[in-house]
Every structure is written in C-alpha cells, then in structure tokens.
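With one protein chain withheld, the remaining protein chains of the complex are depicted in position.
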Amino acid sequence: MTTVEEPTAAPDPAQPATSSGKVRKAFSSPLASIFMIVVTVLWTIPTIGLLVTSVRPAGDVALTGWWTVFTHPSFTLENYHKVLFESSFGSSGGMLPYLVNSLAIAIPATIFPLALASMAAYALAWVRFKGSDTIFFAIFALQIVPLQMALIPLLQLFNGGAHIGSVTIIPAPNLGGTYVPVWLAHTMFAMPLAIFLLHNFIAQLPRDVMEAAQVDGASHFKIFRTIVLPLAAPALASFAIFQFLWTWNDLLVALTFVGGTADVAPLTVRLSQMAGSFGRSWEVVTAGAFISIVVPLIVFFSLQRYFVRGLLAGSVKG
Amino acid sequence: MHISARRRALALFAPAAALALVAACSNTPSSNSASPVPTLTGDCAKYQAYAGHAGTKVTMFASIISPESDSLQKSWDEFSKCTGISIAYEGSNDFESQLPVRVSGGNPPDLAVIPQPGLLQQMVKTGKVAKPSAETVANVDKYWNKAWKQYGTVNDTFYAAPMSANMKSLVWYSPKAFTAAGYQVPTTWADMMSLSDKIAAKGGGVKPWCGGIGSGTATGWPATDWLEQVVLRENGGQVYDDWVAHKVKFSDAPITGSMQTMQNWMLNPKYVNGGFGDVKSIATTTFQDAGKPILTGKCYMLQQASFYGAQWPKGTKVAEDGDVFAFYLPAIKSDVTTPVIGGGEFVTAFSNRPEVQAVQNYLSTPEWATSRIKVATGWVSANNGADQSAYTDPIDKLSAKYLTDSSATFRFDASDLMPAAVGAGEEWKQMTAWFAEGKSITDVTKAIDQAWPN
Partner (left out) sequence: MPGIHTMFEASTLSDAVTKLLNTFGAVAGFLAILLIVFYAAGRATGKISRPLTILVFLGPAVLLILIGLIIPAARTIWLSTKSDDSTRFLGAKNYTWAFTSDSIHQVLLNTLLWIIVAPIVTTALGLCIALLVDRLKNEAVYKSLIFMPMAISFVGASIIWRFIYETRDSSQPQIGLLSQTVMALGWKHPPNWILSHPLNNFLLMVIMIWVQTGFAMVVLSAAIKAIPAEIIEAAKVDGARGGNLFFRVTVPMIRNTLIVVLTTVMITTLKVFDIVRTMTGGNFGTQILANEMYSQSFVQFNIGRGSALAVILFVAVLPLVGYNIVQLRKERGNR
C-alpha cells in the first residue's frame, strides 16, 4: 500500500484529535440516517426469513410465504429438535459431535495460517532480501488459483505421499481419520490472501520503532514477538474472523479431506446430509443454518472491538 | 477411524483419551483374524458364511442420506453384530463428484453404492475397482434379471451387484379427486391424452398435469426421464439401447419424434403446469414441490418415480382409495409390452479384502433385501428372491410387481447410462432450456449430440 501522505493535509497540532466526531458532523444529514435504516432492514429481511422458516411446520413451508406467519402464526420447534438431538449415521450425540468437529477444524485452521502468514508477511516487509519483491508478488498472484484444482493432487499427497517415478520423496503420511489433512488444506488455501492482507498492515508499522529495536540488538525473532505481534493485533483479529468464517462455512474442503462420518465431519457436512436424499427438508436446513451462525456471531462480537483499528488501518496513517 | 483417532488422542492427552479407549476396547470383539473361523450360533447362525472377520471395518460411501440411510444401517445391524464386521457408512449429496475425487486422490471407500452405470464405467476405467467374489456373481445370476446384471457389467466383466431399485414409469394422481370427478384411471396412452383434454377443458386454473424439473445442480433430470418414457414406449428396447450407445443420435428421427410427442404432453400449454403457471414454470418448480397441487385440486397428474412417495406431506394417505396413489404410465404401442423405466444402485468394491467381499456378498442376497424391506417402506428390490409379502406399502408393492415382471420391457434410466458429459451435463441443460427458453427441438438435439465425448 502506498502510504498516503497527502501534501495538502498538514496536521494542525492545535486541534484536539476527535476525528470520528468531526467526520460524523461533516457527513451528517437525515437522509443518511434513513439510508442506513433502509439498507439495514433490507439486509436483515433474508435472515429474518431464514429464522421464520426455521420455526415453521414442514408442510407450510412450500405452500405459503414465510411472512404469512405474522398474520397466521403457526410455530414449531420441531425442526430445531430434529437438528439438535435426532440421531443418525450411527451416532447418537445429535448435533454435538459435529459442532465439536467444526470447532476442532476451524480453530487450528484459523491459527495456523495466521501464525505462518504473519511470519511470512513480516519477513517480506522488514527482512528485505533479493527476490523478496518477486516472492511477494507471486504470492499475491496465486490468490487466483481455484482451490478445486488442488483437491486431487493434495489428496494424492495425503494418501500416497509424493513420488517422482519410483523414488519416494515423502512417504505416505497415515492421516486417515484425523483432522490434519483438512487443517493443512485450509492453511495452504488461506496463505496468499492472509500474507497479502497482513503484509499491508505490518509493512506500515512505524519504522522508527523497528529501527530502534534493531539498534538495541534485538533479533528479528524478538522484534516479531515483542513488537510486531502486539502492534498488529487488530489486523490479526480481523483476518482471524474472516478465516474462521470461511473455514466454518466450508463444505467442499471438509468433504474432500475428512469425509462425512461423525468422527470428523463438521456441521456443514452434517447439514447438507440432513437435507434428505431428495432434498426435501428445507425447514431442517434453515434451522441448522441458524444454529451454525451462532458461533461465528459470538466470535464476531468478541473480536469486534479490534475492528476499531482494523485490517488495513495501518495503510492510512498520516 | 474411531480407534486410530483415539490412539492419537492418547498420545497427547492420556487421561482423557484413556476413558474413551477403554470404552472402545470393551466393544471390540476379542477374536482376531489369526484364530480359526468361529461358529456362530442361535440367531447368528444364518451369518455363518460371513464369519471369521470379527473386529474388521468396512467403509461405505453412497448418495443415500438421512433418513433413508438410517433404514439401510438398521437393515445390516444384525449382520454386523453377529459377524463383528462394522460398516462405517457415509452418505453425501455430493457423492457423484466426491467419489471420483476420492478415487483419483487415492482414498476410495471400500464399497461405493453407485446409482449411475455410467459413473461405474468411469470408475472401472481408473483401474481401482475390485471384482466381486464368486458367491456374489452367483447370487446375481440367480436372483436378478439379466438386464440388471448387464448394468453392473463393464466391457464384459461383471463388477457391481444391484442393490435397490426404483420404478420410474408411474403417474401420481389423487384417487379421491378422480372419483369425485368421475374419471377412470387410463390404461392406454390415448385414453390418458383424452382424459387430459377433458380436464384441460374444465378451465378455472385447473390443469391435467403438473411437473417440476428444478433440482439444484441436477436441474433437468426429471425432463430426461419423461423423454426416456416416450422413447421406450414409441421405439422399443432396441432403439433405446442404440440411443444409449449413441448409435441413434438425439437428432435422429426416432428421438426427435418422441420429443414431438413430449412437446404435445408436458410442454403443452393446455396441459401444464397446474398450480404453478405456464410451461416455463416447470423449469423453476422443484421436482419435490411438483406434485403438491394434486392435493389442492389444481392439478390431476404427475409423472414421477416411485420414490416421489416420500414427498407427500405427513398425514397424506397413499393408497388405492386414498389422497394420492399412482398408476402405471400406459404403453403407447402394443408391440412394446409393458415398457418399464427404472433406476437403482450398484454396490461397487474398491478393495478385495475378505471382509469387504463378505459385505458386498451379503448385500446381494435375498435375505438382506428382505431385511431392508422390513425395516421401512419406500424401498424396493429387483431381487427375485426377496420376500414379496414383506412389502407393506402399496406403492412398493406396485413397483415391485413391475420390476420383477419377466415379460416387461425393462430398461435402466438412459441418462444414467450415458457418459456424464451428456447424461449429467448437456442433456439436463438443454432439456431445461427447452422448457425455460422455448428452444427448438432441432437446436436442443444438436447441442446434446455435440457434447457427446468422442
């Protein structure tokens, strides 16, 4: 990111720094409030539709619009009961095992790329070396590789190891029935965007702080741990939530790398199975979809305060 | 998977994992493969043929998901208990795309239940499919009609035994509504059309037929079924087989002729789409919703397979004198006797471990078929040895009657036999465009022929 150093914008030290208050006033108009309310309502209607559908009896869903419940109320919690407690596939824990699997997949699949990408971003931004630009641009460009194309080669690697001709380079790792393949896959796929976004932030950290630490004789490892990570916390938090959401809602990667048994399959796999062989149980899926958004929302709320200085805030410091 | 996951857990967190491991161990049959084949007694005696593999696990992957898959699992519960072979079942709606990915990724299931002979061919091509045991072949020879064995055969080698079957040549209707209006169930195609005209003349938004071909990613498949019904009825089995092999092209006269018949039927604005709108609305109506207007009297008939029975809302009486029932879609020409289009699944092995063969073999027996029939309704087997009196559902009975009728002209769903580029691709797409965009028969057939792989 270019650091925008607007020549016109000379800082005026006499003014108190209450930017948001001033911005607030500057753009203020009742029209704007109305716009916001309209947009928010529009954005919420589909979600409300989802919620309403999830508490309607199965038979009504296909016959009348969901909004009719406001005039002809008819509610049931049966769909939720079905999703949460009904047993099938030889597991009797209802939704619990899948919920646990989802957490067990999403948490490491968020932390691993976050840690490795922030390290790489730091090296590319502050440990400049010949070729670091090229690597950075290449990583950025790799964002466009569609992950579907990586499914088969990765699966081959996880199941059979890597070979060139008859020479075994990597022996077959015995990872069946564990979460490891899906962690690795998510980490790989997340890498380019994570490095790109985190680099934007880390590269903008104040140069004088970094240089002072180096003069003090701190190694890059120490600088990374004690200065970069704390300062980059907002960016890390923002990326964490997006990565968490993507892995939480992922179906394709989970289905390919861990399969659909209660041992390891996440909620999304379970939900798509609950829709019924002939896809008839939408009301169940809506209930499941609603349950599955609860966790991401908790994560969002608990990390929200970091967004005040979010993902790319660093790129606009004066 | 259970055990290995726990072992790993043990390494890291001994106390917590120990609990689980104790639980797991206490359930693992103590006999191991080195000991001689144990003798099964009592209720288990009938599984003696499959004994000797206690403590083994067979993974199975299929497109059948809850709740139908729960009935499947129940059906082999006793088998598992007695033999000690546990069957780890996994169902997925993405089965058709996931199976090839897993097979080429080196992670195939032990058994896959494949509904498309075309997909079976693709899998055989990969070289990963294992041949079934001699017992399985003997079962199939003994209990199944030759056509069924043929669909599990690739390049003259038999690979997969059929499992369940569904009957696609049915028309769903409401016996109550028919009685009230004084209509008779038609027994010839001509009768059916004149009945349609009669209903169409009633007006008031009521139409004789309703239909829906919406099915998410598979949108269009019900339309290919309609075409198959007409093709078999008008042209007979030989042309049908040649059509599947692309010796008769879509753009050839027999097929375009059948499309013309279909145009006067399911694309006839006078006949469709009761309860939903015009002809185009068929393209956006999901196949699941398609029959609902029969219950409200907006529509009188729906051509759909036996498995549509699962779509009726709870409390709908499915019986000859009930809210809904089905009649056999009549023949068009007298020289094609009792044309029946059906579908089904084939149990394919990707491993020749003895326990995998034991399960594959068990699933090909009439004993298993009967066991599954008894668990729940909505499931039919074309296994001649299955106990026909075990069927309790009238639709299952009706379907089984036609599927095991040796004089019937039985053919498998053509789009499932064709290469996936056509049968799961262009044909769906073009048929949908035929309904939705009013594309001409010439354009539709030309595009499908072009997509046929060389």
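Think of it as A and B in the order they're written, each chain with its own count starting at 1.
Rule of thumb we're sticking to: contacts are C-beta pairs under 8 Å (C-beta built on N, C-alpha and C of every residue); 3 or more make two chains touch, one makes a residue touch a chain.
On a predicted model such as this, the values are computed, not experimentally measured, just so you know.
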Among listed residues A:Ser74, A:Gln148 or A:Asn174, the absent chain is touched only by A:Gln148
Missing-chain contact among B:Gln48, B:Gln150, B:Thr284 or B:Thr337 belongs to B:Thr284
Filtering B:Ala147, B:Ala181 or B:Ala436 for touch with the omitted chain leaves B:Ala436
On chain B, the omitted chain is touched by residues 2, 6, 8-9, 12-13, 16-17, 19-20, 23-24, 26-29, 57, 80-81, 84, 86, 96-97, 100-101, 122, 125, 205, 215-220, 275-278, 280-281, 283-284, 298, 419-421, 424-425, 428-429, 432-433, 436-437, 447, 453
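Just so we're on the same page, only the chains that are shown with their structure count from here on.
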Here the gap between chain A and chain B, centre to centre from mean Cα coordinates and rounded to Å, is 38
Within their complex, chain A touches chain B through residues 58-59, 62-63, 88-90, 151-152, 154-156, 158-160, 174, 176-178, 251, 255-256, 259-261, 263-264, 269, 272-280
In the complex, the residues of chain B that touch chain A are 1-2, 4-5, 8, 61, 63-70, 73, 88-94, 98, 101-102, 104-107, 215-216, 286, 288-289, 292, 307, 310-311, 313-314
